[in-house]
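Here the complex is missing one protein chain, while the rest keep their positions.
Our next item is chain A:
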Amino acid sequence: MTGAVRKKGSIRRRLIIQLLGGAALLAILMFVVVRLYARDLAADSQDEILSASVTSILDAAAVRNGTLALDIPYSAFSMLGNVSDDRVFYTVTRNDAFVTGYQDLPTPQQGRISETRFRTATYRDVEIRMVTAARRLSIAGVPEVVEVTVAQTRDGLRQTLNEISRTVAMFGIGFFLLAAFLGVLAAQSAIGPLRQLAGSVSRRGPEDLRPVTARVPEEMAPLVAALNSFMSRLKASLTRSEDLIAEAAHRVRTPLATVRTQAEITLRRVDKPENRQAVREMIRAIDESSRAAGQLLDHAMVSFRSEHLETKGVDLCRLASDAVERLRPMADLRDIDIELTLPGEPQILRGDAILLQSALLNLLDNAIKYSPTDSTVRVVVSGDGTAGRVMIRDSGKGFALGELKTLTQRFVRGGNTSGVVGSGLGLTIADEVARAHGGSLKLENAKEGIGGCASLSFLLASR
């Protein structure tokens, strides 16, 4: 039944990989964007405080007694120290001539006087940010331009940025882990219905070809519809072939009866021993064919009725004694005695009387067939209140040990049955009936070493 399935990838794995990939991409994107944004923000705040410093120095520039007085406020530099530990450089020029500060500071960004100008430069081997602004003053009646530049190294900026990067990286990793966790959950839940369907289909019995009726997600509907339609076609095809077999068996059985009657009439008329022998062989072959046809019909009947099981209260004792009565004439022909043991009270189970009868007849027929002449077949009905059992034991050769498992399959006959008419369907029928009723068929050899033992067990109807 289970052929090798050729696999290609895994939906779950693909889902997880795609979700993880997406999450990682988003996390990286977030990191980059936030970092860029943070850098702009940090650079802006440095520019702002440098601008404030420059402005406060320019504000302090005044003309006193006809000369330039420049009383740099303490706050102009201390405010820079409040924000970071960066080094501070400054320079003040008057009409482009150096006045005070660091004379070798790089030249500031050129621009209009009214503008605050920014420049990033290298001074004493480190990167600095320079902010420059200027103001017009009238010194001794002459208009002059006082320009102030304040510069700062960017260690604080770098440190802030590193801290932000670390935080954002942690945040990104956390985000990724959370997304990964949710992604795995999502993949699991997406794959869940598929697993459920696979589970419920694979748990089914071999004969169960009913359509799947459980509700499934929209995406799986086409698959389930296809599965259902496939199963219904399979079932139709199986039914058709069984019908065909039954029909064929039926068609064959009636003419065979006629042929057998004619053969017996012929047998009486024939005198020559070799001719009589030939006719007997013929009759025997006809019997075999007719029996096979009968069992095929039986089997078809069992299959059909199993699916539309009618359940009524049936007494195992009644069934057993009926079967024994029906087959007693056949047993008598071979000088076989049937010994029936019944419990005191009826063993009622819910089931189909015709099927159960057929199962018992097949088992008893087997027992009689495989028993030597002048022996005893024992039929024992027992029950313990919850389970009932019919055990049929013969004194034949028993079952070959290696075959116990396969004997219930269709058309499988034991290796030690040569010389006995049989179709290989008897045990199959009994087994199918037992299963249809939730019971079981058990085959074993008698412990004393003589004969086989077949028992049918069922759960009894609760009273």
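What we mean here is this: a residue touches a chain if its C-beta (ideal position, glycine included) is under 8 Å from a C-beta of that chain, and two chains touch if they have at least 3 such contacts; residues count from 1.
In this text, contacts and distances are computed from a predicted model.
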What is the protein name, per UniProt, of the chain that does not appear here: "ABC transporter substrate-binding protein", "ABC transmembrane type-1 domain-containing protein", "Cytochrome ubiquinol oxidase subunit I" or "Anti-sigma factor antagonist"? "ABC transporter substrate-binding protein"
Hidden partner chain, touching residue among A:Leu58, A:Ile72 or A:Leu407: A:Ile72
In the complete complex, which positions of chain A touch the hidden chain? 69-78, 80-81, 85-89, 92, 99-101, 124, 126, 155
